[in-house]
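With one protein chain held back, the other chains of the complex are shown just where they sit.
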Amino acid sequence: MIPRYSRPDMVAIWAPETKFRIWFEIEAHACDAQADLGVIPRENAEAVWTADGVAFDVSRIDEIEAVTKHDVIAFLTHLAEIVGADEARFVHQGMTSSDVLDTTFNIQLTRAADILITDLEALLAALKRRALEHKDTVRIGRSHGIHAEPTTMGLTFARFYAEMDRNLQRMKIARQEIATGAISGAVGTFANIDPAVEAHVCDKLGLIPEPISTQVIPRDRHAAFFATLGVIASSVENLATEIRHMQRTEVLEAEEFFSAGQKGSSAMPHKRNPVLTENLTGLARLVRSMALPAMENVALWHERDISHSSVERNIGPDATVTLDFALARLTNVVEKLVVYPEHMMRNMNQYKGLVMSQRVLLALTQKGASREAAYAMVQRNAMKVWEEGRDFQTELAADPEVTAILSQDEIAEKFDLGYHTKHVDTIFARVFGED
Amino acid sequence: MIPRYSRPDMVAIWAPETKFRIWFEIEAHACDAQADLGVIPRENAEAVWTADGVAFDVSRIDEIEAVTKHDVIAFLTHLAEIVGADEARFVHQGMTSSDVLDTTFNIQLTRAADILITDLEALLAALKRRALEHKDTVRIGRSHGIHAEPTTMGLTFARFYAEMDRNLQRMKIARQEIATGAISGAVGTFANIDPAVEAHVCDKLGLIPEPISTQVIPRDRHAAFFATLGVIASSVENLATEIRHMQRTEVLEAEEFFSAGQKGSSAMPHKRNPVLTENLTGLARLVRSMALPAMENVALWHERDISHSSVERNIGPDATVTLDFALARLTNVVEKLVVYPEHMMRNMNQYKGLVMSQRVLLALTQKGASREAAYAMVQRNAMKVWEEGRDFQTELAADPEVTAILSQDEIAEKFDLGYHTKHVDTIFARVFGED
Amino acid sequence: MIPRYSRPDMVAIWAPETKFRIWFEIEAHACDAQADLGVIPRENAEAVWTADGVAFDVSRIDEIEAVTKHDVIAFLTHLAEIVGADEARFVHQGMTSSDVLDTTFNIQLTRAADILITDLEALLAALKRRALEHKDTVRIGRSHGIHAEPTTMGLTFARFYAEMDRNLQRMKIARQEIATGAISGAVGTFANIDPAVEAHVCDKLGLIPEPISTQVIPRDRHAAFFATLGVIASSVENLATEIRHMQRTEVLEAEEFFSAGQKGSSAMPHKRNPVLTENLTGLARLVRSMALPAMENVALWHERDISHSSVERNIGPDATVTLDFALARLTNVVEKLVVYPEHMMRNMNQYKGLVMSQRVLLALTQKGASREAAYAMVQRNAMKVWEEGRDFQTELAADPEVTAILSQDEIAEKFDLGYHTKHVDTIFARVFGED
Partner (left out) sequence: MIPRYSRPDMVAIWAPETKFRIWFEIEAHACDAQADLGVIPRENAEAVWTADGVAFDVSRIDEIEAVTKHDVIAFLTHLAEIVGADEARFVHQGMTSSDVLDTTFNIQLTRAADILITDLEALLAALKRRALEHKDTVRIGRSHGIHAEPTTMGLTFARFYAEMDRNLQRMKIARQEIATGAISGAVGTFANIDPAVEAHVCDKLGLIPEPISTQVIPRDRHAAFFATLGVIASSVENLATEIRHMQRTEVLEAEEFFSAGQKGSSAMPHKRNPVLTENLTGLARLVRSMALPAMENVALWHERDISHSSVERNIGPDATVTLDFALARLTNVVEKLVVYPEHMMRNMNQYKGLVMSQRVLLALTQKGASREAAYAMVQRNAMKVWEEGRDFQTELAADPEVTAILSQDEIAEKFDLGYHTKHVDTIFARVFGED
């Protein structure tokens, strides 16, 4: 996580202030529940809430931690400084540090998921708008980077919409999976704390109690979470790659928006580089790579070890902040993408009519030519277009073996673009729903 | 995928015979739909089914592919050899190779998912049985590899049950995600083939039509699939690691089953090594590593490139065969795991009573000692146990500062094991449901 | 490792026959050394060599292993069947299975490295030949996929030569690192076997004795080895990506060789897809992904566990066979690459003269214009070329602010291609050496 690739709302989730606020809420709600159970005096539970609204002094907590080398004890010591040592003496009773730390981490991830869900929804809205705008903008479809058959720019946007919509569903599942809390004590047996405390704290904080925890919440949940971010990041790369290809000098079917004051290159003022989508490609690599250590974190020793912690202190913020930034940047790129329909038409006609070769092939077969014979007829005329720049339709019309099978009208019909776009509405209905 | 780590049912899914059989079904069902639409003659569609039940000659197809360098054309050529060139001439009409290849790959992954789901269910059954068997078998809970507080072996099995149950849910979602098919032509526009063909083929083969495809089915689906396998593999490692720890010479709370004829080591006949779970640890690393190239596969160029193919030809079989083998092996290990309750008790009492220190700490606090004072009292007596091998309860009972707060009865009560297991039923109900 | 992406020499290294032959050599040489030391009778050592030249019966060994569940014991049993139980009774004395297994694995990796070194040398020869052939073939250099300044195709080949030459050096280091053997017994103390045996076996088999082993040869060596393969694979992807870009329909500056009988697509006969380099891109992902589990293998428990074994049984063959295939395929692609110099020139002139903008910018600055003013002059004329298809030189020549600084001759000089290629010889000398 570096400032250059960060947005403030997501960064705030990972700020020490936020963390300590969540710790406070967990401890205070736990005291309430303990008081309900009669385990601790009501007045002590109420006293804790006097710290509500007080901004915790991060540097003071750091100072205490430097001595105790234990972050939760440092916080509790500071909390006692605020509410009074005597009043605070039942705080954290029966709990273990991980009860606080793990529940907090899951709250942070849940909030991060909420932002990512919003990000995805914004991206979907942009993709849908551009899809509808360019539903009928014809461009050549390419496989292997080679011209294949016509498609439309709207279908391109629509397929990324469908992909990102799947990612939205995945993100929602990941959010649901990670929204658990645990207040179950040192090894998860509730020996020193009643399950009712966990239930109360989780209820107050919008979590589901973890059905069975050890000292920690099981890390398969987190592995699934970060793997989901990795899949979404890979889709970001997918869309970024499409745009980078479209912006190539020789293709130039679209360009990232280029603001007036922006300088493309210190040396070549005419250059408009797809630097945003190139940047997104790199960010995708980063987010994706974090899925692996998250998976390695699953196998903790016995009831827990703390090897996952240093990983999560890094990838928790890094993966969510980076993906949030990437989604927002991508949404902006999509919204402002400059599309050049005329270049699309120019490119499609680079090898005149050649992209219609399959239609001709089919037509020949349907009129009775053997597959092999039809293939040969199409191939020999196609090669003349490819190598000599001729016009495919003209060549076919002059090939007696072809015209023995297809009339001139039949040949001409094969070069109608509408043929290729006739099911666009059907596909749009499948992607966006009927309206 | 190597024979040593393979099971036949999963291997069969990836056999050439299976693949060609699926190709045949796709082509034959597509012909039926084309005939329904009046695009091709009914008799040609029916003729294709004469190959139903015929075993395709894999070596013949390979022979043709060696010339054409195109696998689908090779198959179609061979199919025409069986049903007759003329009869077969409408086969594959309007389709592109990827229509067949991608739909087939998804069918194979769906079938693989079915096996993995069955594997997980078997593992869950084994874990549940062992959990119930050892619900009350007390052992020490460990955090950081260090004794913490008592728990039970049943809870250990139960937490792996809960984790594997989440994996089962993930696998079901992954199966659902991957069970799509596409018959949409060269760039996914249905230009040369009616969407009704796709609908028919998918219906017959138990798939959902891909809402929008290009030449290929989008690879975010596959990335999510293989990431799920990676998460499950990491859970396999988690359980394997627990068993490896339990089997350590100094711990020996459980052992992998050791058959009569088996030799542990050529040099040390007494050794019983946890080789199965060590093996599973390695297999987990393998399966997990395959999530990364699957994610890199998402960003294909434009409507598709074929870079994903060589990856999938490997990880498709490798990841599913390896995980199937690993889950089956793990189930076997769990079912036959030799558990040593007496060693569990021996280990727990290694530092006499020390694991009860938190209870004492809490008791002191609850009777009015300050947190810091209580901590000091517990710590100084604990150190005597730790360093001099004394008995914790005895030491406490002889510490006047402690006995000024707690009576001898109150001290004794803190060493009652039942205290730690009182919520086991509650947790079991949460994991396995009430009964 | 699948047959489609395999070559026989590398596959042979990993065949059971090869493995058993190496096992035999290790055991036989070890017996010689033991006889030299007087530990075992000379005649028993000599008797072992009677199995020299005998083809071991893999299925018989498998049969025995099915009972003993131990591969080395199975082999030794079979060996005893050949040389006689009595004669063979000192074979393997003082050794542990891993002495044989690890030394063998390192021999296999060393041999694999030798093939990979040969592969890289062949690739280098092809790259050098093509570099010299196209030393002066001008094409546009591109950054961000956007035209920048002219370069030559020879420089493109030369930079991949330099990169692959670095990979050759890395591979040689990796080979040197992995060429160690260990015959040090159950925990590496040589308690039951003299270090002289290790020295003799290693000397005979071209290895260096591992300075300190445990039961196993330390796995950081293997991690470094597979990481090196991952780096080389990434360079394969780099070159493959260049070719895929060059073959794009709109660019078409080069094409993979297209054999006469080959069919590009079942549907679009004119298409020539860069399927070989796309395939290489996927293979690179595969090889790269194997570096991770190799790194995870480093941390074995105490003197060893066997978790690395299942990983290495897979990635040992998979990574080396795949990379060997990839390098050979890439060499073939480079050797036969069809280069289109005329398309290179066509592409460079797509935006007439625009690629010379930096030269003009510099000239203006050098003649006294401020950086900002020069930038503005260049930018406004460049935009006319970009947006209206005008000729950059003509526009500049008509811009009074420009001509106030640069004469027409000075402007014309900026469009001389020789300016850009003047240091090609220098760079070639740096890459290929002076001659």
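As written, the chain order gives the labels A, B and C, with residue 1 at the start of each chain.
Here is the rule we go by: contacts are C-beta pairs under 8 Å (C-beta built on N, C-alpha and C of every residue); 3 or more make two chains touch, one makes a residue touch a chain.
No experiment lies behind these values; they were computed from the predicted model shown.
Participant: Check the options C:Ile212, C:Val338, C:Ala398 or C:Ala412 and report the residue that touches the missing chain.
Facilitator: Here the residue in touch with the unshown chain is C:Ile212.
Participant: Consider the whole complex, including the chain that is not shown, and state which of A:Glu278, A:Asp324 or A:Glu395 touches that chain.
Facilitator: Once the missing chain is taken into account, the touching residue is A:Glu278.
Participant: Among A:Ala45, A:Met290, A:Val355 or A:Ala374, which one touches the chain that has been omitted from the display?
Facilitator: The missing chain is touched by A:Met290.
Participant: Need a quick check: the contact residues on chain C for the chain that isn't drawn.
Facilitator: Interface with the chain not displayed, on the chain C side: 85, 89-90, 93-94, 141-145, 148-151, 155, 158-159, 162-163, 166-167, 170, 173, 177, 185-192, 195, 209, 211-215, 218-221, 223-224, 227-228, 230-231, 233-235, 237-238, 240-242, 245, 281, 284, 288-289, 291-292, 295-296, 298-306, 358-359, 362, 365-366, 370-371, 419-424, 426-427, 430-431.
Participant: Which residues does chain A use to touch the chain missing from this display?
Facilitator: The list for chain A reads 1-2, 4-5, 67-70, 72-73, 76, 92, 95-97, 185-186, 192, 244, 259, 261-263, 265-268, 273, 275, 278-279, 281-283, 285-286, 288-290, 292-293, 296-297, 301, 305-311, 313-315, 318, 322.
Participant: Which residues does chain B use to touch the chain missing from this display?
Facilitator: That gives, for chain B, the contact residues 140, 142-149, 244-245, 247-251, 265, 267-275, 278, 292, 296, 347, 350-351, 354-355, 357-358, 361, 375, 378-379, 382-383, 385-386.
Please note the rule applied: only the chains that are shown with their structure count from here on.
Participant: What chain pair has the highest count of contacting C-beta pairs?
Facilitator: The chain pair with the largest number of C-beta contacts is A-B.
Participant: Which angle of rotation, from 0 to 180°, maps the CA atoms of chain A onto the equivalent atoms of chain B, to the nearest 5?
Facilitator: 180
Participant: As a quick test, compute the distance in whole Å between the mean CA positions of chain B and chain C.
Facilitator: 33
Participant: Any idea how many Å lie between the Cα centroids of chain A and chain B?
Facilitator: Those two chain centres are 24 Å apart.
Participant: Going by the touch rule set out above, which residues of chain C reach two or more other chains?
Facilitator: 244, 265, 267-268, 273, 275, 278, 292, 296
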